[in-house]
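Missing here: one protein chain of the complex. Every other protein chain is in place.
Then we have subunit A:
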Amino acid sequence: MRVFLFELKKIAWTKKFLVILLILFCSVAFLFIRNSLFADYAQEQKMKELTLFIETSASHDFNYTNEIERFGSNEETERKQALNLKVWDLAKELANSFTAEEWKSTLTIENSLLIAIRNYKATGEDYPISEDDISYKLARNHTLLELGIAPEYENYSTAFPNFLKQVVDVFINYGGLLIALLLVGEIVTREFENNSIRLLFTLPLSRAKLFWSKYVSALTISFFTFIFVIAVGMLVGKLFGTDGSFAYPVLIEKEGQFFYMPTMDYILYVILLFAIMLLFVTVLYVFYSLVFKHLLATLAAIVATLAGGYQLGNLINWAPFSWVNPFQYIFPQEAILYQNNELFYQGIPVTLLLTLLLLVISIWRMKQSFD
């Protein structure tokens, strides 16, 4: 416990740590301000998309009319024109109802529009929306209607639950591990580089105990940072955001079909996977530190390992591979959102087993005297 507290103090009393916390605080606040300011922009984007649909349908209609005038009536062309007209009408209707308070009718019209576009595209015609987008939006709208929850802009929401989800996503996918590595480096690798590890090695402390103190303090400081981010997200979202609902659906793709899970479950699963990844990456980092004893070499080795492992995971589509791939939680969001050929929890046993194995090897290495 004494060593653990000393290890914590070593990192917590550094400018680097305070700067990291400050940057994270500002980032969360900035994200909220951005969401507030860009809500209108999101609306505009949606209107632009609708305008594009309307213009596209108008242009297509003009072409069909010309074609009929030039080459005479044609059943196929008339069918396409009718389908296009339906899309056009629905797009105009949606554009008119867009500002209406009645979100349910808006979603219903949008669904009709999406189905109309899908039917139109089925005739072989182009339309500026992909089949994947249509499926995704349809599934999302159906779910929202089914649950009776008003839609939020996915990337610009100020509703507390949606904003919190966004904060967790951004932190975990863009820098959570990197920040953890920077902090762990201070506790482990820097000690070897500066030779300060020699102080610890010449005190009546078992090397295994030292290892655990370092590992646990590295994890504690990483989790603390993560909790700090969540706390700031909650504070900002609760104080300045709208209420929203933690039942808000997050769509999951499984074998090409869309299912949903409530935002709360999603956040908990992402945190779980991130925690597992943190256990693994931290011990991998300590292991490389013991091998290289140099910060840059250790960082390079771990980045290469994670990037290589991630690429390998992407290359291999063989379903059972998920049971033996410990690198699938580098981006936990992906593991949950896209469960094609695999289930998000399949990688947990192998990741934990590998973590355990690396722990045993690292403790053994720590017990050895160095060359």
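By our rule, contacts are C-beta pairs under 8 Å (C-beta built on N, C-alpha and C of every residue); 3 or more make two chains touch, one makes a residue touch a chain; residues count from 1.
Simple rule for what comes next: contacts and distances are computed from a predicted model.
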item: Listed names "ABC transporter ATP-binding protein", "AzlD domain-containing protein", "ATP synthase subunit a" or "AtuA-like ferredoxin-fold domain-containing protein", matching UniProt entry of the absent chain; value: "ABC transporter ATP-binding protein"
item: From A:Ile23, A:Ala122 or A:Leu205, residue that would touch the chain that is not displayed; value: A:Leu205
item: Sites on subunit A contacted by the missing partner chain, in the whole complex; value: 2-3, 6, 9-10, 13-15, 194-196, 198-199, 201-207, 368-371
